[in-house]
Structure formats: C-alpha cells, structure tokens
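Here the complex is missing a single protein chain, while all its other protein chains stay put.
Up next is chain A:
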Amino acid sequence: MTAARERRDPLARKKLRHVPSGLRSRAMHALSARAAQGLFALQACTECGTATYPPRDACPLCWGELAWTEQPSGAKVLCETTIRVSTDLYFREHMPWRMGKVLLDAGPVALVHLHAALHPDDRADVRMMIDRGGNAALFAVPAGDTDLMSDPQWREFIVPIEGRIVLVSDARNAIGRAMVKELQARGAELIVAGLPGPALASDATDAVLTLDRVQAIALDVTDATSVAEAASRIGGPLDIVVNTARHVRAGGVSANPGFVEQRRAFEVSAMGLSRLASTFAPMLAGRPNGAFVDVLSSAALVGDAAQAGFAAAEAARHSLLQSLRHEMRGAGVRVMSVFTGPVDDADHQALPPPKVAPARIAASVAEALLNGREQTCVGDVAQDAMERWLADPALLAREKNL
C-alpha cells in the first residue's frame, strides 16, 4: 500500500492548520452544546415567549428568564457581503468569505455564513453547524434541495468522504464490515480495514475485504505494537478514523463478574481509543477536514447492571472522547460520537428487537461526517436513552438498574 502512495520530504515545512477563535460566552457555549446534538435551538423568554439571539442572560423585552427551545430554521436574507480582508489567520486562508444577515422566522436577526447562491430577499434555511473551532455557527443555505458540497465554505463545516483516506479500526465485526461497504459506496479513495486477531484463510476471498479501494491490515487496538505497526504501514496521509472496535459481553459486578471479559472491554473500548488517538491524531491533524468518529454504545450514558463491565468501559470511552475532542479542537479535527443501542449482530443474539442494523449505523456515520454532526444517536434505543439522560440523568440511572 505504501509503495504506490506519495512520500513526503520529512524536512519540508509543515502547513499550519488554524481554527477560528474559540472565545465565547457561557450562553453561547450552551447554544454550541445544542448545535452539537443537531438541534436548531434559540433562547425564548419563559414570560413573554420572545425568541432572542445572540444568546443573552435576560429577555431584552421583559427581563424574564430565558430557556432553550427548538425554533423554525427558515429565514429571509437581508443583506450580504464578501469579506476579502481579515486579520484572522484561519479566515485569511479562506478568503474571500461570504457572510450576510438574515431575519429568522423565529424572530431575531442573525449574522450568518452565506451560501454562494444566496442573495438579499432570498428565502433561506439556516443550519446550526459546528465551526472548525468547535463552536455553534449559523450557515444559511438555499431553501430546498441544493448541491451544498460545491460551496467551498460549506465544506469547512463538514467532513467529505469522497476521495478521502479512511481507517476502520475493526472491520472484522458487523459494524466495521458495514462501515467499509458504506465508505466504499460513498467514494472514499482508500479504506484501510483493520483486522484484529490472526488472519483468516477466508479473508482472501471475503466479499467486503476484496472490494475495490479496500486494503486489509492487521490492527489490534488492545496492542500498542500492533497499532504502531498499522500506522507505519499506512505511512501516508490519513483523513478519517472510524473506531468500530468494541467488546460486548453480559456480566455483573459482584455477581457473575467475568473479570477477563471486563478487562477486555476496557482494553478495547477505553484503552483502545487512547491507543488509536495517540497514534493517529497527529496524522489527522496534518490534514484539512480531519475527523475521528467513534461508534459507542448508549450504555455509556449510565451504568447497566446487565452488562456492567461493557457499560463501564463504554462510559470510560465516552469520557475519553470528550477529552480528545478538546485536544483536537486546536487542530481543527472533528471528533464525532455516534451512539447506538443493541446492534443486530452476533453480540446481541439473545436480545429481542428493537436492534439496529449494522448498515444503518454505517449510514449514520457517513451522515454525521457529511453534515458535520458532532453527536448522533442511531435507532430508537439510543435516541430514547439520550433524551432521558438529557432530561433527568439520575432517573435514567435508576431505571436502568432496577
């Protein structure tokens, strides 16, 4: 694989990647937290109902308390400009930059990133995005179906798949196999399929591993040497890592603890993520539009007595992921969480539906990349768990452990 790919001069000056300024108020961080979930939410007054923007700490009409509420995302463009000069290092690399002002259907006006096709008096749909610095940003796009990918500004807010080089950390399990197929269908230039454990005779004829633009590679996330060797075999640029590794087993804490399984779950979910991150983060940071996508269980949100070790390991993974997101922000690498409930795979043979098809998880990862979505919940179980956790985490913890 390495022979065919371009080698770099190790002494060549590296291109620095800048990100937009991250200085924000606490209220703005609250908006970003909602944008990360894919919500178009603004503050509305609990007294008079008026929606307000930019985020405030009191209603400007009646001084009532403000609460975050989902709002309509339609808008009318009021005025536009094309910025050609900026003192900011990130935007200087992306000049000229189009922005404008819109009147939101929700009521307030807002400054927005403006799609190339939009002009004053046009109707627009405003998307609540996350910018390269990790903060909420409003992006006005034409109402209706439009080819957004042709706008270079839009591509700053998402992670393209076509033409990119992607590592799938575990292509042996059902999620990983579906992921390889999805990425291949979406036009990735090269999909590196990590295979834990010994190579199988059937690998040479496997329908997924023998797909065009797919390269199998030995990769065991529980083994630092294996991870390092995989990185060295990949050698050249790497744009996206999709971490599909997991070790799903039932078992309790005091009763039927299964220490070997518990340790393995932590080695895969938590330490495995750290090993991948420490090895591949520098490669991602050197790329425009780098991303680390982690597929994790909604069991990460609260303890689960039925699969105590797995839930604890996934919780550790969730925690590490938040820290990794912080670390990668300065390099403009997006760290995305895709939560799933029980999967329709060998790990969940004993469970009745609803279970999520691996192909659906793979499609959700692709959608998360293509929409720049920081957090996604796939399927009813994960969505339900996230809603209940956001509403009342203490109650969810109790209900999951009755």
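Throughout what follows, contacts are C-beta pairs under 8 Å (C-beta built on N, C-alpha and C of every residue); 3 or more make two chains touch, one makes a residue touch a chain; residues count from 1.
Just so it is clear, contacts and distances are computed from a predicted model.
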| item | value |
| --- | --- |
| Per UniProt, the name of the complex member that is left out, chosen from "Glycosyltransferase family 2 protein", "Lycopene cyclase domain-containing protein", "Acetyl-CoA acetyltransferase" or "NitT/TauT family transport system ATP-binding protein" | "Acetyl-CoA acetyltransferase" |
| Hidden-chain contact residue, picked from the options A:Ala58, A:Leu78 or A:Ala185 | A:Leu78 |
| Touch with the omitted chain, as defined above, among A:Ala110, A:Val268, A:Ala315 or A:Val343 | A:Ala110 |
| Where the missing chain touches chain A, by residue | 20-21, 23-25, 27-28, 53-55, 60, 78-88, 90-91, 97-101, 103, 109-113, 120, 131, 133, 135, 137 |
